[in-house]
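Apart from one protein chain that is not included, each protein chain of the complex appears where it belongs.
Now for chain A:
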Amino acid sequence: MKVSKSAKEKTKEKILEEAVNLIIEKGFKNASMREMAKNAGVSNPTIYNYFSTKEKIVFAYVEQKHKETAEILQGIEDFHTYSLREQLQTLIETELELYLEDREFILQISDMVFQSGGLKLDALYGNNEVFTDMVADMLSIAIEAEEIPRPPFEEHLPRLFWDYYIMVVAYWLKDDSEMFDNTTQFIDHSLGVVEALLQSSILNKANDLGMFLFKRHLLGALNKFSVKKTGFSKMKRKLRGVLDGDE
């Protein structure tokens, strides 16, 4: 019998939920896939149909929260009247709010990423599309509405924002103020900086300056010093091609 997709989704969510609970209780290392399966009411082999490793459960959790956040944001009727900064702030606050329930789980993941190195942060990027897509959306709308000038490296900004978000989560995990008020203020103030940067033309001007220096001086210097035809000059040619716009 074919399992319908929604039932499959439900099972997946159930496994996730039980896995998170078990990891909070026993720690990532001591939580076994077998017990997760048992708690979720699925057979031992079945769980592997959903998640081949425990790490994948962590990734799936992060993705799950992104999806829930996206749903909540879509439910805000007047979201389009929010400024870019307000939209980004709501995104972060909503994610954190969802994390609150599983704060201890997040703490463990954070330890694995930053302390024991048991988990590679890079590995998480693959499951971030929902998050980065949301950010990219907000950015492109803001650019289109001329709320901000088009920033350089626009396509990399969503990923950069994710890195910023990781920093916020790290701050939140260390925050012992009442109701995590300090985190709220940290987000408010730091996004103020992000907003100011995006609204100003500083990013563009800095980019212009960098490009000018690179083209005028660094490329010239490279020419002078590379006498022999090497792989290096091949790269240089390629670079010049890119810079001159004739890719």
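Keep in mind that, in the parts below, a residue touches a chain if its C-beta (ideal position, glycine included) is under 8 Å from a C-beta of that chain, and two chains touch if they have at least 3 such contacts; residues count from 1.
Here, contacts and distances are computed from a predicted model.
What protein name does the UniProt record of the undisplayed chain give, "Autoinducer 2 import system permease protein LsrD", "Proton-conducting transporter membrane subunit", "Ubiquinone biosynthesis monooxygenase UbiB" or "ATP-dependent helicase"?
Missing chain, per its UniProt entry: "Ubiquinone biosynthesis monooxygenase UbiB".
Looking at the whole complex, which of A:S6, A:T81 or A:Q115 touches the chain that is not displayed?
A:T81
Of the residues A:N21, A:N127 or A:T184, I need the one that contacts the missing chain.
A:T184
Residue by residue, what part of chain A touches the chain that was omitted?
These residues of chain A touch the chain that is not shown: 76-78, 81-83, 85-90, 93, 97, 177-179, 181-182, 184-186, 188-189, 192.
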